[in-house]
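Handing you a structure now.
Note that one protein chain of the assembly has been removed; the remaining protein chains are unaltered in position.
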Amino acid sequence: MKTFWRNLLRNRGAALGLVVLAVVLVVAIAGPMLFPNSPWRMVQRPFLPPMTVPGFLLGTDALGRDVTAGLIHGARVSLIVGLVSTLAALAIGVPIGAMAGYFGGRADDALMRFTEFFQTIPSFALAIVLVAILQPSIYSIVGAIAIVSWPPVARLVRGEVLSLRAQEYVQAAIVTGHGHGWIIWREILPNTLSPVIVLASLMVATAILLESSLSFLGLGDPNLMSWGYMVGAGRTVMRQAWWITVFPGFAILLTVLALNLIGEGLNDALNPRLARER
Amino acid sequence: MSFIVQRLVKMVVVLLAIVVLNFFLIRAAPGDPALVMAGEAGASDEIFVAQLRERFGLDQPLPVQLALYVKGIATLDLGFSFRQQMPVADLIFSRLPATLLLTLSAFAISLALGVLFGSLAARRAGSWSDTLITVVALVFYATPLFWVALMAVLVFSVTMGWLPAFGYETVGAGLTGVARLSDIAQHLVLPATTLGLFFMATYARMTRASMLQVSRLDFVKTARAKGLGEGVIQRRHVLRNALLPVVTLAGLQAGTLVGGAVLTETVFAWPGIGRLMYEALLQRDYNLLLGIFVVSSAMVLIFNLVTDLIYRLVDPRIEIKA
Amino acid sequence: MAEPVVSIRDLTLDLPLGGDRVHAVDGVSFDLMPGRILCVVGESGSGKSMCAHALMGLLPSAIKVMGGEIRFDGRDLLKQDAAAWADLRGRRIAMIFQEPMTALNPLMRIGDQIAEMFEAHGLLTPAERRARALALAAEVGLPDPERIIRAYPHQLSGGQRQRAMIAMALALEPAVLVADEPTTALDVTTQAQILRLIAELQVRRNMAVMFITHDFGVVSRIADEVVVLQHGRVVEQGAADAVLTRPTHPYTQALLAAVPSLEPPPRMPLPAENPAVEVTGLSKTYVSSAGWFRPKRRVAAARDVAFAIRRGETLGLVGESGSGKSSIARLLVRLIEPDAGAIRVGGSDFAACTGPALRMARQRIQMVFQDPFASLNPRRKVGRIIADGPVAHGVAPDAALARARDLLQLVGLDAGAIDRFPHEFSGGQRQRIGIARALALEPEVLVADEPVSALDVSVQAQVLRLLEDLKARLGLSMLFITHDLRVAAQICDRIAVMRKGEIVELKTAAELFARPEHPYTRELLAAVPSGEAA
Partner (left out) sequence: MQTRTLTGFIATFGLATLVTATALAQGKPGGVANAIIQPEPPGLMLGLVQNGPTQMVSGNIYEGLLRYDAKLNPMPSLAESWTISDDGKVYTFKLKQGVTWHDGKPFTAADVVFSTEFLKQTHPRARANMAQVDKVETPDDHTVVFTLKQPFGPFIGVFEVGSMPMIPKHIYDGTDYKTNPANNTPVGTGPFMFKEWQKGSFIKLVKNPNYHVKGKPLLDEIYWHVVPDAAARAVAFETGKVDILPGGSVENFDVPRLSKLKDVCVTGKGWEFFSPLSWLWLNNRQGPTANKQFRQAVMYAMDRDFAKNVIWNGLGNVATGPASSSVRFYTDDVPKYPYDPAKAKALLKEAGYKGEKVRLLPLPYGETWQRWAEAVRQNLQDVGINVEMVATDVPGWTQKTAEWDYDIAFTYLYQYGDPALGVARTYVSSQIQKGSPWNNVEGYSNAAVDQLFADGANAFPDPKRKDIYAKVQKTLVEDVPVAWLLELEFPTITRCKVKDLVTTAIGVNDGFRDAWIDK
């Protein structure tokens, strides 16, 4: 564990990413306590530029809502969208991949056809259709993102399981007389954790981006102030009031960048051979 | 050859599944094309909506509608667009070239830059320049695509006036031949670059990771032991092998790009299929939407097939492994 | 005496901080003479590979040169820059590696990879390079060179790949050839051929050869001089026959003593009736799916195999890679499903069990695996690894853990090991844990699949002794799979020789070594590098 952190922190990008992510997390958790008011409240003159009126560091938006408050409340929503949709995608992808890889043969064939099927439909288009069908809400958005992002998980887990299944300790478990469930759960899945964690960190980032893209098309949840929503809402007035989109856009950029850097760092750190050569 | 036949059969099955799934998905959405058109007409009565439903065949039971549609597909007939009063195939194929032009250019840009950045970063793994390259490549990925697009338009079209801001070509200029091509190329620059830069990060990451992995393999040591120069080692031995997984990814993405450029096409008013899809969705133009899904999924499958064939050409081992 | 081509003096290499010792190589000195083969012998971690890599200028970046020099052509190799190295490598000093599969670029044709040697040093025209590649392929004894230079590495056998590597190394007629365990991954018969080839070529070319190996059999076969390394230090060096026959250092003596003898010790014959396991008509054929331009491929792993393991007996199963011996082991424990045949264990047909009955029956026949690193789940504590099996069969967890402690002591480990993770143990210790796990279910039969082949000789001997001891104490019957005839000679009561999925010969160990009947058995025996021969 200690060496893992040492390896991770030795990677400059990952260290940077961790710092940024930590800040975002703190803001997401503690921020709403500092700004208890709803970010939707129209509190000042519309289109107030940043740092012109005390208390409105980042200015106000087209309706006179505080951009700072939106940014801080948005952190929570954006992170939750990213995390929950990733967890949901894992919940779909891991079992499918694990079963395909473990049982092989026809089950593998069937499950992989199913996975390919979802990969064949252009994913963003499918996400749009799903959100439109279910009508935009946090649930439909998270669900749609999960549905379009699980296939890579399934493929990754399948590949890992396939190679782990041939490992002697798994064979030892079979010879010992353990059941399939036990073997998958205790022997195989824990050892797929590293690559899955790496992929998951990237998926959280992608989910945040997807949410913002959906918001751009007007498919955001109008009751939740997320960064994507702010960027989407502010882009039509970008020419008059750059600050409405720039700050949330920058927040997305930083968070996604941080998650990617962490993902890459994890990849390097969890790959012991590479870590040693560094 | 049996390989290709087998793949084609699989493709047909997948396409059929996509048709069925989407057929029901789309119909599960609230509203139908008749309602939308009634809504747009600004005044409506029951007769109007009923007429529209009958005209679109929406008064038939769902299984019948599905059967009719599948029957049409079987004869390569994608049906008639309820709304646009044109055969779906005509609509799609009038938009397909623009989409292919955009996505394939973006694809080429992302692949070229991604591999370049990825290999540069891999060769300097762990150094500051590695971090820098990685971050720069990621910036374009991490910034919302539409935002980059708008900024690009503001800078290069509005402020500088270097490049056209939107569209596929200069409307009404009546250009022909080389002049027209160069006009289209100018229009292509911004959307293709924006989209390409977005996808670049994925390739850069993959190339970097793959190269780091390959460079630890024994044959790279062999190459060094031969006394080959570092450049040759990187290019011929490391990069070539490292590109194999990149090819796989690229194949998956190239297909997905076809249906996935909705945002870029919207911001740049590029008359492609992604936008058509989005509009069809908002208008519940069932046949058109289904048709686009079928065509873009078919493109994905074709791209995957092509990738596999290329892969077989590039990697001699495949023959045994398959 | 001739001048040494390479002269290594006081070479000291440092390991990165946090390793198990400071120096990878500590004050090593030796000379390479033209036309002579120097074997650097040592167990894993002895620093022998580091010496080879230092000589090639291919040390990993984490390894730091702390002192000493490597004189070659009047210069110190440790002080060369990248360009100088690029010029030296391949042209003056060449190297061949252990894994001929991974040492070749899978995407390049063999001919191109050979020709690349010339290209790297800007020699010859493309056409000439091709011609030379062809000639070299012929020289190293590759069959049908015209065809083979157009082939890709995966299309060659292991021995052919190693020959191709040698062809590459010889292309520019280097003064020094560094061979890093070049035969370890090969079957005995192939190994013998490659050793012969290297010996021939170095005489013909008057090369100095630095040959890294852990195998005294190999040393005895080709070495002119020997350097014995332990923990990065030279403990003994000298002429081969002197070191092999009259080792002075205790470590060398121990190493040599650990090499199993080809002479089977006398054993009591066991009664043939009422065997522990009786296998009849066991068959398994692998079918690869049809592909592009290609029909299905069938490989018979087991063809109507029949044998019995007597109670208290160790039956050896020997053969080269691909002979099907590992498949038999896996069929026996039902890791793979037989196409046909019966496996009678204690009266019932194990091959016919399914579902829960199979899971219950499994405890009667357990397995010890080859790779001590891959056979233990890295994320489970040792105690759990051992206790999991009994728990699965209904033993209370506490009782199972208590038993795990006993078992650990039984296999010669500290009982406190139950709370540690596998990576905290050495290879030999891990193999003991693997044995404890197999014993936890109190099986009647133990299937050991190459249980010592991944271990250093000294550890190998200990594990063999442990197995022998346990077998006797617990009244086990054992199927012992190995490619190493020496090991088989030492531990087996009877030995079956497999080839292409068939048992070609099955008789007592003593008889097999004394009077091999089948030509293949004879071939195998002849190929074994014999320590005594030196």
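Residue numbering begins at 1 within each chain, and the chains themselves are lettered A, B and C in the order written.
Just so it is clear, contacts are C-beta pairs under 8 Å (C-beta built on N, C-alpha and C of every residue); 3 or more make two chains touch, one makes a residue touch a chain.
This one's a predicted model, so the numbers in the text were calculated from it and none came from an experiment.
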item: Contact list for the unshown chain, restricted to visible chains; value: A, B
item: Sole residue of A:48, A:99, A:188 or A:219 that reaches the chain not shown, by the stated touch rule; value: A:219
item: Which of B:188, B:276 or B:292 contacts the chain that the document leaves out; value: B:276
item: Residues from subunit B at the interface with the omitted partner, ascending; value: 29-32, 35-49, 51, 55, 83-86, 91, 94-95, 98, 150, 153-154, 157-158, 161, 164-168, 171-172, 266-269, 271-272, 275-276, 279, 281-284
item: Positions on subunit A contacted by the hidden chain, ascending; value: 40-42, 46, 62-64, 132, 135-137, 218-223, 233, 235-240
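Simple rule for what comes next: only the chains that are shown with their structure count from here on.
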item: Contact-richer chain pair (by C-beta pairs counted) among B-C and A-B; value: A-B
item: Distance between the centres, which are taken as Cα means, of subunit C and subunit B, whole angstrom; value: 49
item: Touch list for subunit C against partner subunit B, complex; value: 56, 58, 82, 85-91, 94-95, 97, 99, 102-108, 116-117, 119-121, 152, 154-155, 165, 168-169, 289-294
item: Complex contact set, residues of subunit C against subunit A; value: 16, 60-62, 330, 333-335, 358-360, 362-363, 365-367, 369-371, 374-380, 385, 388-389, 392-393, 434, 437-438, 441
item: For the subunit A and subunit B complex, residues of the former touching the latter; value: 11-13, 16, 113, 116-117, 119-125, 128-130, 132-133, 135, 205, 209, 212-213, 216-217, 228, 231, 235, 238-239, 245, 249, 252-257, 260-261, 264, 267, 273-274, 277-278
